[in-house]
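Okay, so here's the structure we're looking at.
Here the complex is missing one protein chain, while the rest keep their positions.
In order of appearance the chains are A and B, and numbering begins at 1 in each one.
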């Protein structure tokens, strides 16, 4: 049976926010030992990534990579009425993922040693981001 | 128990095709109230995205972004025997997703307000695209 719970992340600005702990709490509360867990973000300008969790420079380098690939104010884009960072935020979301599914083993997320689960806010300003976590066995 | 159904989308040309309704019908027919739904495309030159569904310009901007990133006839590519749009179509598919998993709540896809589910045809010409939808609780 699928067990679902939601939570919210209030972002301060563009950047990555570690959400391992919140998701792990929902997995623990489910009582599921061996199964799967899906995390889903209900937005089109924020996404999820699994990323190296040791050196914060990795996430800063990802940010500058995305800035080179789809810079704010890119003259390529015509959808600009919500700001110069809006269309780049949609592009970044489409190139990463709204949902990530993770195996659950022995009641915990079976992440690799260096894998952290991050919410990536792609808008310049902070937002309230809604997430849904589903756990099943 | 997983319930599965298939459907086909006939694309006219490169571009995005909203498939929320077809997937929602399969979810409704499943009778599942709280669970998950996975949509899968059985091709290597078409993919799925969740994208802002209000302003069609967003999807046109995504298209021009991909055209800049991997243009048809890009001299970088050697796999050209199926046409100048074939290898760019594979690149676009790999950078997006063949499968998207969505939470189901109260018998419906738990999409955010501005999230639309689109099939993205990456070939210049239209094709028949086969999709498999799995729903479980």
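In this text, a residue touches a chain if its C-beta (ideal position, glycine included) is under 8 Å from a C-beta of that chain, and two chains touch if they have at least 3 such contacts.
Owing to the predicted nature of the structure, the values given are computational and were not obtained by experimental measurement.
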Missing-partner contacts on chain A, residue numbers: 34-36, 49-52, 55, 57-58, 60-62, 64-65, 68-69, 95-97, 100-103, 105, 110-115, 136-137
Chain B residues that touch the omitted chain in the full complex: 1-2, 4, 38, 40-45, 69-70, 76-79, 87, 90-91, 93-95, 97-99, 101, 130, 132, 134, 136
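The criterion applied here is as follows: only the chains that are shown with their structure count from here on.
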Inter-centroid spacing, chain B versus chain A (mean Cα positions, whole Å): 20
